[in-house]
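Only one protein chain is missing from this complex, and each of the others stays in its spot.
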Amino acid sequence: MNTYGTRFRVTTYGESHGLAVGAIIDGCPSGMHIDFDAINCELVRRKGVGVETSARQEADRVEFLSGLKDGITLGTPIAFSIHNVDAHSDDYAKLEHCFRPGHADYTYYNKYGIRDHRGGGRASARETVARVVAGTIAKQLLSPIIICAEVDELGDGQTRGGIIKCRIEGVQAGIGEPVFGKLNASLAAAMMSIPSAIGFEMGAGFAAAKMSGEEYIDRWHEDGTTVTNHCGGVQGGISNGMPIEFRVAFHPVVTLPEPVDCLTEDGRLETVDVGGRHDRCHVLRTPVIVESMAALCLINYIL
Amino acid sequence: MNTYGTRFRVTTYGESHGLAVGAIIDGCPSGMHIDFDAINCELVRRKGVGVETSARQEADRVEFLSGLKDGITLGTPIAFSIHNVDAHSDDYAKLEHCFRPGHADYTYYNKYGIRDHRGGGRASARETVARVVAGTIAKQLLSPIIICAEVDELGDGQTRGGIIKCRIEGVQAGIGEPVFGKLNASLAAAMMSIPSAIGFEMGAGFAAAKMSGEEYIDRWHEDGTTVTNHCGGVQGGISNGMPIEFRVAFHPVVTLPEPVDCLTEDGRLETVDVGGRHDRCHVLRTPVIVESMAALCLINYIL
Amino acid sequence: MNTYGTRFRVTTYGESHGLAVGAIIDGCPSGMHIDFDAINCELVRRKGVGVETSARQEADRVEFLSGLKDGITLGTPIAFSIHNVDAHSDDYAKLEHCFRPGHADYTYYNKYGIRDHRGGGRASARETVARVVAGTIAKQLLSPIIICAEVDELGDGQTRGGIIKCRIEGVQAGIGEPVFGKLNASLAAAMMSIPSAIGFEMGAGFAAAKMSGEEYIDRWHEDGTTVTNHCGGVQGGISNGMPIEFRVAFHPVVTLPEPVDCLTEDGRLETVDVGGRHDRCHVLRTPVIVESMAALCLINYIL
Partner (left out) sequence: MNTYGTRFRVTTYGESHGLAVGAIIDGCPSGMHIDFDAINCELVRRKGVGVETSARQEADRVEFLSGLKDGITLGTPIAFSIHNVDAHSDDYAKLEHCFRPGHADYTYYNKYGIRDHRGGGRASARETVARVVAGTIAKQLLSPIIICAEVDELGDGQTRGGIIKCRIEGVQAGIGEPVFGKLNASLAAAMMSIPSAIGFEMGAGFAAAKMSGEEYIDRWHEDGTTVTNHCGGVQGGISNGMPIEFRVAFHPVVTLPEPVDCLTEDGRLETVDVGGRHDRCHVLRTPVIVESMAALCLINYIL
C-alpha cells in the first residue's frame, strides 16, 4: 500500500525522523536522460521559501542507488534515498505517550499498536519528498504534456488551508479506462492521498450539482473541442482532448501555534505545547505535490 | 480495469443493450448465507419509482451461476448475470455515426475505434446494477457496520444533478492504510467511478479549506471520540472510530429532453432528437449505488 | 486468485456440477474478429475422443454475453458461459461426507469448511474449459506466433500420467521481465496451475543439472541464434529469439477404477467405489490446455 501505479510503480519508504526517505521506481523506460536539475528545482518548490513555511530546512540531496548508467535509465528499478539531516527529534519527546488532535497519531496507534511519534513518523508530509522526485521523472516522460498547479484560494486564520487548481494540457482524446479505472477516479485517489487533502472536484465540480442539464452540457465545436469544459476534460473515465482540470481542497494545518489538549494512551486529556517546527500554511508548498501526483497518475495510463 | 478490489474482487461486464450485465465476485468468504431478498430490495431502490426516472423498467432477475450451494457461499467465485430484456435498441440507430454532447460516445470511440452506440454501451449506468448486487453482499459481510446514503441537495432545471451524503457507522479505529492506500483516497476513487460523479469531499470538505486551524481541528473527548467530525472519520488514511462521512456531487443528466447538436464522425454538427428513455434526475436512484461502492471499498480493508 | 494475467486478465468461475462454467476476459484489444470455429475446434481437442477419456460428453456450447458487436471485440469485458448439462450429480452422493485419496476434497474442506463434493466442484478439470476458450482468443492475438504442445511420454498402468512437451515459435528476442517477472517463472506457474501438473522444466531441464558448463552452454551463431537450445529460449527471464521449449509432467489420474479407502469427516477409513465417469488418461486431452495457458502467459508480455 506504499506502492503507487501499475506500469510506472513508485514504492516509497521512510519516517520523518528516521534515517532517510526515498523510493524505488519500477517500470521507468530505458534510455531516458534524467534531468537532475529539474528534480532539484521541484524539491525547492516543495520546500517553500516563505514566512509561513516550516523552519525545518532539509538539504534534500537525492542519492540515486540503481537503475542509471551515466545518468541514463537502464529500464531496471531506480532506487533513491534522501537522508534526513535536520530532524529535531527531542522536540517530540513529550508526545511519546499522547495523541495530538487532528493528527494521525491515534489512528496509526490503533492500526499498528506502535508508532514513531517523532515528527509524525510515516504520516508526516516529509514523505511527499519521494513523490516529488518520482513525479518529476514522470513529468519528463509525459512531455510535451504540461501539468500546472497553483493556489486558487487561501484560507484565513492562524493556520490555513486552501484550494489548489490543476490544469493538464496536451492529453489527447482516448486516454483513460472505463468503469473502475476511470481517469477522474484515479486522479481523485491520487489527490486524496496527499496529506491534508479533504476534497476533490473535476471541472465545474460541486457547482455542477446545482446546474441544469442545459447549463452544464459541454456543447461541441466542429473540431471536437467543446464550448465549455464543465466536465474537466474527462467523460466516461476517458479524456476528450480538452484540458484536464480539477481542484483539490486542503484543510488547515492541524498543528496549532498554541497549546492543545492531547489524549493520553490511558485516556486522559493533557494540555501540551506541541512545538516542533511546522508550516502555518502548507498549501503554499503543495502545488508541486499536486503536479507530481497528477504526473504519476497520468503516466500509468500513457506508458 | 473492470475489476474492483484486492481481497473482495468484483469484475463486471456488460453493455446496456447487450445480452446481459453481471459480474464475478472472487474472494467472498465461505459459509455465508446470501440474503437474496436484500439484493432484490436494493435493486428496486436502484431502479427508482418516481416520475423523474427512466421509463425503461428492467425486471433485473439475478441468476447466480456458481459459488453457491443451497444459497451458502463456497469460497469460490460467485458469478451472476442479469439479462437485458427491456432494451429498445432501435431508438439509437440515429446515433450510430455521431457523438452526443456530454456523453462518453466520443471518448470511447477515440480509445477503442469502435463502440456499441446502443444505449451508451458499456458507459451506460446500466452497468451499476452489477455493483449493487455485489455491494449488497459486501454490506451483509460488513454487518453490523451500517452504510447509509441519501440525497443531500437536488439541483434545479429540466434535467438535474445533486449531492449525495453518505455516513458509515460502526467502523472501529485503525481501519485503513497509509500513504497511497488511504481509506479516504479509496473512497474518493470508488465514488468518482460512479457515472456522472464530479466531486467528492470528506467531512467538512471544501468548506474546511476556508476554516482556520482552530475552527477545523477535531478536539478530543476523553473516550477517544471527538467534539466535531470535520475530518470525516479518517486521519492519515486510517479510521479514527468516528462515523465516516463524505459527500459526492453528481452533474445533471446529460441527455436533454430537446434536440441537441451531435458531432458526426466526419466532423459536422447535426441536430438530433436523441430520444431513448432516460432519467430526468438520476440522483434519486443513486444513493444505493453510493452505498454499494462504499461497501465494496470498505470490505477490502476489513476482510 | 481466480484471475490470471495483468493486461489480458481472465477471471474464471464455475463448479463441475454447478449451473455453468465460464470467465470474463478483461483487456482484450478492440477491433478483433473472434474466430468462433477455432474455439469450438480447440474445445473438441480438450474433450478428447479416445477410449481412455471420460464418458461425460459435454456439448460445450459457449455463450458470449458481452464485449462483442457482430463478432468483433469492443475492448470491453468479454463474458462467456458454458452450461453444464451432462453432469450426473447423484453418482457423488456417497462422497458428501468423505474425502477421496489423491484428490483436493480434503484440502478444500480444510480451507473453506464447506465444499461442493459433486464431481470435484471447483477443483475439477471441468474448470479448464474456460481456460481453453480464453487461451484460443489469446492464440489468435499472438499470431503469427505458433504454440504447439504434444504428448512426449505416456505412463503405464491402469490410470496413467505423462509428459507434455510444448514449443513456441516466433517470439522475438527481448520479451520477458527480469527478476520476479521472468518469462520462464511465469510459464512455470501457468503450467503448474493445470490440474495434476507435478513438474516443469525449460529446455534441457533436469538433465541440465548433470551437464558440465561446457556441454550446457548454448554457443552463438553469428546471426544471434544458438547451436543448441538447452536454456529453452529464455535467458535472465527474457526471450533470446530461439524457440521457447518446455515440458510439463502430469501425475496419473487419481480416480482409480477399483474401490479405495476414503477418509470420513469424523476420521475413519471407509472403502468406497468412487464411480463417477473419469478419464483413464487425461494426458491425452491436456496438450490444448498447455497451449492455452502458454498463450495466456505470453499475451501478457506482448500486449
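Each chain gets a letter, A, B and C, in the order it is written, and its residues are counted from 1.
The working rule: a contact is a pair of C-beta atoms (placed from the backbone, for glycine too) under 8 Å apart; a residue touches a chain by one contact, two chains touch by 3 or more.
Remember, predicted model here, so these are calculated numbers, not experimental data.
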- Query: Touching the left-out chain: which of B:Thr76, B:Thr128, B:Thr226 or B:Thr255?
  - Reply: B:Thr76
- Item | Sole contact to the chain not displayed, among B:Gly18, B:Pro178 or B:Gly205 | B:Pro178
- Message: For chain A, which positions touch the chain that isn't shown here?
- Response: 1-3, 9, 11-15, 18-24, 26-27, 30-31, 63-67, 69, 72, 74-79, 81, 111-116, 121-122
- Note on the structure: Note that chain C touches the absent chain at residues 1-4, 12, 99, 101-104, 106-108, 110-111, 122-123, 127, 153, 155-163, 172-182, 184-193, 195, 197-206, 208-220, 222-224, 226, 230-232, 234-241, 249-256, 260-263, 267-269
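We take it that only the chains that are shown with their structure count from here on.
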- Ranked by contacting C-beta pairs, which pair of chains comes out on top? A-B
- Task: Compute the distance, rounded to whole Å, between the mean C-alpha positions of chain A and chain C.
- Result: 44
- Task: Quick one: report the Å distance separating chain B from chain C, using the average Cα coordinate of each chain.
- Result: 36
- Query: What is the distance, in whole Å, between the centres of chain A and chain B, each centre taken as the mean of its C-alpha atoms?
  - Reply: 26
- Could you list which residues of chain C touch at least two other chains? 76
